[in-house]
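Certain chains of the assembly are absent from this excerpt, and the rest are unmoved.
Naming follows writing order (A and B), and every chain is counted from residue 1.
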Amino acid sequence: MTSKWRREFENERSRLNEVVLSSGNLGIKRFFALDEQAYHAGVLPANVKELMGLTASIVLHCDDCISYHLIKCKEAGISKEEFYEAFNIALVVGGSIVIPHIRLAAERLEILFEKG
Amino acid sequence: MTSKWRREFENERSRLNEVVLSSGNLGIKRFFALDEQAYHAGVLPANVKELMGLTASIVLHCDDCISYHLIKCKEAGISKEEFYEAFNIALVVGGSIVIPHIRLAAERLEILFEKG
């Protein structure tokens, strides 16, 4: 079962990815593949890679990227306390300018832990 | 004929530009003039300049700037396939963090090519 927010986020993401990929641009298609593969388990486990993706998304101020990695981290078993230690690192590295993104992430995290 | 999205975007932009310029701040007024002049055809044609403005707007994550240059590029005759080659360069330079902006740009591009 998943929350309304998550369903809408994932549907919109899929819908627009198809618009982009239907362009037939080969470079973009290959980039999307590389992007997905980068987070597959390797010598580093998938949950660590997702935490790195989450941290990078926060310090780069990308709410959509944050939402995506929140969901993936949650699926990889990251606990709420672990999420907040990640937020703290992103906050110290990126400064108060990332606080609005952490506020939004915190709200979405509540939804993910309550309703999936 | 123009789409509802484009009309609203352009009206809102004009309305708020007037709020800013009605402040009477001379530096801001001159900056706005420089900004417009930078894209006039010179030794480089206007469509190349608009593509450069579009690429810069994507790698700097500015959705409003992207919308503006999408419209200007379209008016300057840029084809859909050319737009996607520009998106690909912005994606490679700027990384996955620009994907949400390319998704939005792709959607607006569809509207521009269908309804103006």
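By our rule, a residue touches a chain if its C-beta (ideal position, glycine included) is under 8 Å from a C-beta of that chain, and two chains touch if they have at least 3 such contacts.
Remember, it's a predicted structure, so these values are computed and weren't measured experimentally.
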| item | value |
| --- | --- |
| Subunit count for the whole complex, all chains sharing one sequence, 2 displayed | 6 |
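Assume only the chains that are shown with their structure count from here on.
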| item | value |
| --- | --- |
| Approximate Å spacing (C-alpha centroids) for the pair subunit A, subunit B | 27 |
| In the complex, subunit A residues that touch subunit B | 13, 16-17, 19-20, 23-25, 27-28, 31-32, 35, 56-57, 60-62, 64-65 |
| Of subunit B, residues touching subunit A in the complex | 61, 80-81, 84-85, 87-88, 91-92, 96-97, 99-100, 102-104, 106-107, 110 |
